[in-house]
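The complex appears here without one of its protein chains, the remainder shown in place.
Naming follows writing order (A and B), and every chain is counted from residue 1.
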Amino acid sequence: MNKELKLIWKKFFNWVLGNGPRPENEVIPVEPPPDLPFSQRPNDKYSRFHEATLKERYNQWLEIHGLHIFSILYSALSILTCVVIVCLLLATVAELPPFGHERNPANNEVIRRYVEHGGHETGAQNIVAGLILDYRAFDTFGESSVLFTAACSVLMMLGKSRRNRIKTHQPKLKIPAHNLNDEPILRGIASFSIPAILMLGCVVVINGHLTPGGGFSGGAILSTALILAANAYGSQRVHQFFNERTFVILSSTALMIYALSKGYSFFTGANLFHSIIPKGTVGNILSAGLILPLNICVGLIVAGTLYTFYSLFNKGDL
Amino acid sequence: MINLLAFNIPFISIFVLMITAFITPLLPLKKRLPEKFSCCVIGFTAILSLYLLYSLTNSGQSLTFNFPMGHFPAPWGNELRAGPLEAVLSFFFCAAMFLSLTGNFSSTAEDISPARRQIFCVLVNLLTASLLALTYTNDLFTAYVFIEINTIAACAIVVVKEGASTVRAALRYLIMSLVGSGLVMIAICLLYDLTGHLLMQNMHGAIKVLMITKEYTMPLTVSLALITVGLGIKSALYPFASWLPDAHGTSTNASSAILSGLVLKGHIFALIKIYYRVFGLDVIHFLRMDTVIFILGIIAMIMGSIHALKQSNIKRMIAWSSVAQVGYIFLGIGLNTAAGIAAACLHIIVHACVKPMLFTAAGGLSTAAGHKKNLHALMGTFYINRWAGLGLIAGACSMMGIPAFAGFASKLSLTLASFDNPFIVWALAALAASSVLNALYYVPAVIVILTKNKDAVLETHEQPTLLYKISMFVFLALNFYLGLFCMPLLRLITRGVNVL
Partner (left out) sequence: MLSKLFLNHYEAVAVILFGIGMTNLLLQRNLIKKIIGLNIMDTAVYLFLAAKGYVAGREAPILIEDGAGGWLTSSALYVNPVPAGLVLTGIVVSVSVTAFSLSLALKLYENYGTLNIDEALLKMTEEQVELETRIEQAEEDVLGD
């Protein structure tokens, strides 16, 4: 019994370890051709099958299945993380003030002043426009700077230096080589929709203090007109009047005007000086003090930036 | 009452930096005009902040003031707020930014093409403006907007140096930062919903009421945790710091210095402000967040140093050491007393001066060794660029906490602050262990650069420029000032924390 156990143990042990390190001069015997008589078979000096150790077998198995198991584990873990985060936040949401209730903490004296006095304090009919461009103008100024930062960074990444970079893994961005004159439908539609889009954009920007909209949404609309023009008439035609230099000058100047005019209003406000900017009558186009020029500045910046993003990502050029 | 100029300085310094950022793309590239212009403006804001500090300390009883941004008073409009602590920090931020730019003036030119350098200047100006805005702001949503500017600009200055590895590093940095911003954003929304305000002191009042009535404890805890994790990711608190060594190790020297010394600190100070001014120390203690921060700080101190031990690239080593130093700051915050936060602020200042010096020195040494960054390649470089060698030695001594160097002052004040804490044994043990670990990797680096290399003939004997020497001298002077005469500064910071 004991001997048998030892034998089994030894077999197991050999199975785990394999049978020792692989000898240097090991030759894996080729199956001899059957017609050869026994005496003529090649007599190898040292011949046996190398049996793999458990570790080698494990590594082999891991090579075949490891990636699969890793990806399963990974997705299981990600689902777990997601569920944990969602549960935590759901438990929080369940304790929040009820939805749409008028006595929630957020509906306090701050809101009351914005609504009740916003009209004559900022001159804007659209309370949100008055809020973001007059009461909390510093936030909005920071937000325009975020856009400027991103535009500069993208210009740096994809701009000029792309022409003389080292070409390693060139992505195959296929630029359609067709003749643009062959697209009568696109051109025909563009010829009457571009003016309409431009008009709509301008209306949204200029009426920013009266109706929903403003610089950001209007600028986005204006940029679609530019993108449509670039598609219908070729980006060369657009670049004749809008290239990298124009973009930089346009956005820098617009932001400068923004910063200086808002700086004036911050300065006078903080030092209790009298501001010379008239508020106008609520509801007129020429009202709401600085909000209209600021909306125009923001509209120009946004239109330029979005078209720049499009152009850089599409052609890698501006 | 302070005078008109000093009253307007927070606003002026932010706006001047912003306007410089908008002008810079229009400047001609000749004679490195954009860079010189930005350096001058940043130096100018440093002087302005110093003047603000001077007039605040001489103003009599009221040490702080609020600066309304616009014609509308506090809960309706945005507001900036300045006190001694804000003034000190903004001075040191501007000064360290200025010195990192001037010290690496020539290595920036080697790494980056002129057109990219112009945008680099734009980004640096925006970064400084956002740091100052984060320091001065009194409004949580303004803080969020400027955190975003900070994030984009920080990732972009990693990638100004062209190359495959910087892109990868910047992407990892950006993704981690974006997770952080998302968490901060939703936490701010939750807090707005619970309090109905975005201004810090009004939120604090509302949260006090909520704590008395025991309402909404769970949402408050969750939003506090989310803000802590979000800003912890951005300020490289240890378990979330995996992005840091790549980003700081691969970028150009000026970027590494700015990122390690300043960008992390801006987020940490934003976190301190939120803890102190929005929640208040009692609430933090009640919600048990101080213990969590304390433990994370200790883990960061040890693990950052252990990771730094494994590095052979000198810039990556210094980058991992930043993780350990961030751990010290979080340890100070976790003590949850005014003294602890003052010590943390002192360590912010010390690290903002020492880490840019270390990166500048490492840059100078690797230039002397023919642009190699491996530690053993730097053998004997002390004798080629002595200023850089001195900078590295002083920085290493400071990180180890040797008396008379800057790091000693902050470690001493951290130790003193931890005496009131029940976990003092842990704090002291961690401080001691981390100092030993710091020594374990800084001393070999110092020995390597001091060993004379007789075999290899170094063909490049590039002498450091005058600007480099001057910047290094100012760095060293700041280092010794902080090490030897920090007590007045610490008193000032303590006053600042008390009126925060």
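Quick note on the criterion: a residue touches a chain if its C-beta (ideal position, glycine included) is under 8 Å from a C-beta of that chain, and two chains touch if they have at least 3 such contacts.
Everything quoted here is computed from the prediction, not taken from an experiment.
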| item | value |
| --- | --- |
| Residue of A:Asn59, A:Ser191 or A:Thr211 in touch with the missing chain, whole complex considered | A:Thr211 |
| Identified contact with the non-displayed chain, of A:Leu147, A:Ala270 or A:Leu300 | A:Leu147 |
| Missing-chain contacts mapped onto subunit A | 74, 77-79, 81-83, 85-86, 89-96, 98-102, 104, 106-107, 110-112, 114-119, 125-128, 131-132, 136, 139-140, 143-144, 146-147, 149-151, 153-154, 157-158, 165, 168-171, 210-212, 216, 282-283, 306, 309, 312-313 |
| Sites on subunit B contacted by the missing partner chain, in the whole complex | 141, 145, 148, 151-152, 155-156, 159, 164-165, 167-168, 170-172, 174-175, 178-179, 181-183, 185-186, 189, 192-193, 198, 455 |
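Methods note: only the chains that are shown with their structure count from here on.
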| item | value |
| --- | --- |
| Subunit A and subunit B, separation of their C-alpha mean positions in angstrom | 27 |
| Subunit A - residues contacting subunit B, complex | 88-89, 91-92, 95-97, 104-110, 113-114, 121, 134-139, 141-143, 145-146, 148-150, 152-153, 155-157, 159-161, 165, 248-249, 252, 255-256, 259-260, 263, 265-271, 275 |
| In the complex with subunit A, residue positions of subunit B that touch it | 4, 7-8, 11, 15, 18-19, 21-23, 25-26, 67-72, 75-78, 113, 115-116, 119, 122-123, 126, 129, 133, 139, 141-142, 145-146, 148-149, 152-153, 155-156, 159-160, 162, 186, 190, 192-197, 206, 216, 218-219, 222-223 |
